[in-house]
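Missing here: one protein chain of the complex. Every other protein chain is in place.
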Amino acid sequence: MANLVSSIQFADPYFSVLLLLIIAVGMSVGFVFLSQALGPRKYDRIKYSVYECGVDPFTSASVRVSVKFYLVALLFLLFDLETAFLYPWAVLFRDLGLFGFIEMTIFVGILLVGLVYAWKKGALDWQ
Amino acid sequence: MAPISIDAAALLTSVQSIVPEIIVVATAIFVLLLDLAISEEKKHLLCGMGLLGIGVALFSVYALGQGRIEGFSGMIVHDGMGAFFDVVILSACALTFLMATGYSEWEGTHKGEFYSLILLSTSGMMFMAKGTDLMTVFLGLETLSIPIYVLVGFHRNRMSSLEGALKYFLLGAFASGFLLYGIALIYAVTGTTKIPVLATMLYDPRILASPLFLAGTGLLLVGFAFKVSLVPFHMWTPDAYEGAPTVVTAFMSAAVKAAAFAALIRVLLVALPGMQPVLWKVLWGLAVLTMTVGNLSALVQNNVKRLLAYSSIAHAGYILVGLVSGDVLGGQASLFYLLVYAFMNMGAFGVVMLIAQKEDEGYDIANLAGIGFKYPALGALLTLFLISLGGIPPTAGFVGKFYLFSAAVKNGYIWLAVIGVLNSAASIYYYLRMVVYMYMVTPDVEVAVPRPPRILFSMALCASAVVVVVLGIIPRSVLEIAERSVLSLLM
Partner (left out) sequence: MVDGILNYLWLVPALPLLGVIVNSVIALFVERPLLLAEEDHGAPSHGPSTRGTSAPMGEGHGASHAAPAYRKLVAFVGPAVVGASFVVSLLAVLALAARPAHDRLFVQVLFPWIQAGTFFAPAAFQLDPLSSVMILVVTGVGFLIHVYSVGYMSHEKAFARYFIYLNLFTFAMLLLVLGSNFLLMFVGWEGVGLCSYLLIGYWYEKKSAADAGKKAFIVNRVGDFGFLVAVFLIFWTFGTVEYTEVFGKIPGLAASGVLTTGIATAITLLLFVGAVGKSAQIPLYVWLPDAMEGPTPVSALIHAATMVTAGVYMVARTNALYLLAPTSMAVVAVVGAATALFSATIGITQNDIKRVLAYSTVSQLGYMFLACGVGAFTAGIFHLMTHAFFKALLFLGSGSVIHALSGEQDMRKMGSLRKHLPITFTTMFIATLAISGIPGLSGFFSKDEILWKSFSSGHGHVGLWLVGTAAAGITAFYMFRLVFLTFFGDSRMEPEVEKHVHESPYSMTVPLMLLAVLSVAGGWIGIPHVLGGYNYFEEWLAPVFAHGAEGAAHGGAHASAALEVLLMAGSVGVALCGIGLAWYLYRVRTEVPKEIADRVPGLYDLVLNKYYVDEIYDVAIVRKIVNGSIWLWEAFDTAFLDGIVNGIAALVKGAGERTRRLQTGVVGNYAFSLLLGAVILVGFLLWS
């Protein structure tokens, strides 16, 4: 351990990262412990009940969510990422020139195949 | 800002260096689209197209040869090593396709996704084997892994399949995290992720002593160890192998292992030779642990798929033996063994696949009883593959093990070789146990009726058998190619 500590120099650019890590972990762990230590403990029926904006819950909270939601969520994620990748490309479009354009065409083309596939397989139908 | 200039010649070389990969990806996309266009009874076309693509890719590897072609400013390279593993991986993929012709029909996995996922995974493996940048390696790893996760769970109605997929996915993501973190730490210390550059950085003793670098190397190793299922990072293997559709299991055991070992060999031999004085102890320990735990666990298995899963863990240990010394001789032996292993293990899975009527219960060892005499061809093939796995001459498995252990002995790791040989002897027990079941145990009920194999399926089995026998008798030329491949790394 000794050499681990001695090797960390304050001038090291990664020292700040380490600092951030320590503070982040420290705070999250700290707060959990703090609330455990400080909070009063009183348990009764109402405390155990599900919190529904003050209204008594009338069905079980753990219902199965239809798989269709997941499907949509996945597709959204996919095409959202695509857009995220298009942004930096658009910014640098002029510098990248024709090469960048062809590269992005291939990328979008492959994504399009995915879209066609999902479409034909009926992933976009809500039935 | 000035426009980024694109060197057309360099671009062409770059594209050239990944021609086989491009072909595989294009085939995958084509198969996926074709699936949408054709009717249910013509699905075998997909397999045929896939095989065609693999054939073209194999030809392109042959056309590119073993010469060194660097591409994408050192992110990827086509060299002897890359070509060797391209061939191994593509062969495994081709065998999978050949076997899938029958299997998919019985098990209902006859879908476009199945074939294109295997092809996509194959492309990831090839990128991984040819990556000369840790980032390329990581991207290859992810590209290979994600389709495999899906493929393991391809039997949506079988609990074991889903269970295996989920476990593999969760742990795989975990392990990818380790790998990525390791790369990050190495980058933090050296400022590069390029494997050849790393090698030059390691001449600096300060970097070698840096704890961040050591931790990074360790985590990198953990990531690879997970993929090739070294003990204690192997826990997922039996469950995933047992749960996956058997064709996928065969594919995983041969191709994934080859790809991960390819990257590991590249990293160890090119980037980390400077760390060998320390690293050999780790590798030594991992090899011994992997061989021993894998073989011991296989001894008591009654499910053939699970047995072969543990056997594949043990084999990862044998292959690692060749890497402990970090020299050409050992690397060459490991390469040869990976090639042989792909064929003999896929062959064994292929026969077992035919004999087992159904997934899960069909793989009980008792199901093999009486097969040997009733179906002499199947019995003989399985016996051949098993004795090769056990390392009994005159099979390729023997030659492979012989070179692995003799490399260890030549480099002074006598005990490692001794433990390896002992393990190998213990493994013969469970391989021969299957043979005993086939030939000497009278079945309680009727002898299981194997599925009649398709012509393509039989071709796959025969091809594997031929490779196992031929490389067992005249291994020289392939050994020489393996040697040249390893040497191409060090140039």
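Chains: A and B, in written order; residue numbering restarts at 1 for each.
Rule of thumb we're sticking to: a contact is a pair of C-beta atoms (placed from the backbone, for glycine too) under 8 Å apart; a residue touches a chain by one contact, two chains touch by 3 or more.
Please read all numbers here as calculations on a predicted model, not as lab measurements.
Within the full complex, the chain left out of the display contacts the shown chains B. Here the missing chain is touched by one residue of B:E113, B:D239 or B:D327, and it is B:D239. Interface note for the absent chain: among B:G55, B:P211 or B:P273, the touching residue is B:P211. The omitted chain makes contact with just one of the residues B:A426, B:V469 or B:L487: B:A426. Interface residues of chain B facing the missing partner chain: 166-167, 170-171, 174-175, 178, 211, 214-215, 217-219, 221-222, 225-226, 231-233, 235-236, 238-239, 278-279, 281-282, 293, 296-301, 376, 426, 429, 474, 476.
Definition applied: only the chains that are shown with their structure count from here on.
Residue ranges on chain A touching chain B, taken from their complex, read 3-4, 7, 14, 94-99, 110, 113, 116-117, 120-121. Listing the residues of chain B that touch chain A in their complex gives 1-4, 6, 11, 29, 32-33, 36, 188, 209-212.
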